[in-house]
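Heads up, one of the protein chains got dropped from this complex, but the rest are sitting where they should.
Each chain gets a letter, A and B, in the order it is written, and its residues are counted from 1.
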Amino acid sequence: MAQKKKFLYVNRKAPYGTIYALEALEVVLIGAAFEQDVSLAFLDDGVFQLMAGQDTAAASMKNFSRTFKALGDYDVRKFYVERESLAERGLTVEDLMPITYEDEAEDYAEKPSIIPVSRAEMAALIAQQDVVLSF
Amino acid sequence: MQLAIVVNEGPYTHQASDTAYHFTKAALEKGHGITRVFFYHDGVNNGTRLTVPPQDDRNLQKLWSELGEKHGLDLVVCIAAAQRRGILDADEARRHGKDASNLAPGFRISGLGQLIEAGIEADRLVVFGD
Partner (left out) sequence: MSTLHTVNKTPFERNALQSCVGHLSPGDALLMIEDGVVGARKGSSATAMVQAALASGGVYALASDLDARGIRPEDMIEGIQRVDYGGFVDLVAQHARTVAWL
């Protein structure tokens, strides 16, 4: 591909109550094949998409949270999570699933994909993008 | 300038597809190109030919089809989102053993890659949704 663009996927909605989170993830999966510079942003209720211990069995819905853990294999490794959004909801980074990728530059060492950022840092991240997809 | 348009909601429940339609029309009138209009989530419901809105209301599917025909727009309905919601072209209907298809004229069904590709190719991408 001629040029690499910076793609940001903005996730502001909780999973399951609406389909946006699931179908956003489907875009991220397909988008990974295009080898662009991909970042995911989780803010507002979007942080609930990354909660540890999601169990959808009784709700009879597809638990897609595990898919986030597989994204590292598709070179999707930048999960920016807004600290203020977590705090407003009584959450900390420890409440989220551990999500890692293998860094081939460092002998496949496991590294965290989740990058906690402040609201100001999230604003700066948005300002660097070429394409911003909101769901 | 080349613009890509993403429509995330169906017609009538939300204003999003009205806004997207008027925006697309205004962009064309200003001489911009439209890389693609991509319909995702419930936005795929813009692409069913079976809607029958009241006579005194706008018919969004028809408006999209006519705008598409006039300007040669690439109106793409996401295949995965469409299958969930019962929007099928003739090939898809046959493939899934359904007795009818309902994709409106001027629309085509394709994959999510078309959304990413539009983002790569266009100068700007604008999302309309709820």
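In this section, a residue touches a chain if its C-beta (ideal position, glycine included) is under 8 Å from a C-beta of that chain, and two chains touch if they have at least 3 such contacts.
Predicted model only: the values in this text are computed from it and were never measured.
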| field | Visible chains that the absent chain touches, using the contact criterion stated earlier | value | A, B
| request: Can you work out which residue in A:A21, A:V81 or A:M122 touches the chain that's missing from view? | output: A:M122
| request: Based on the whole complex, identify which of B:G47, B:G68, B:G106 or B:G129 touches the chain you can't see. | output: B:G129
| field | Touch list for subunit B against the chain that is not drawn | value | 1, 3, 8, 14-16, 19, 22-23, 25-27, 29-30, 32, 124-130
| Tell me, which residues in subunit A touch the chain that this view leaves out? | 10, 12, 20, 43-44, 84, 119, 122-124, 126-127, 129-132, 134-135
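Here is the rule we use: only the chains that are shown with their structure count from here on.
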| said: Using mean CA coordinates as chain centres, what's the gap between subunit A and subunit B in Å? | reply: 27
| query | For subunit B, which residues are in contact with subunit A within the complex? | reply | 6, 8, 40-41, 80-81, 111-113, 115-117, 119-120, 125, 127, 129
| said: Taking the touch rule as given, give the residues of subunit A at its contact with subunit B in the complex, in rising order. | reply: 1, 3, 5, 7, 19-20, 23, 26-27, 30-31, 33-34, 36, 130-135
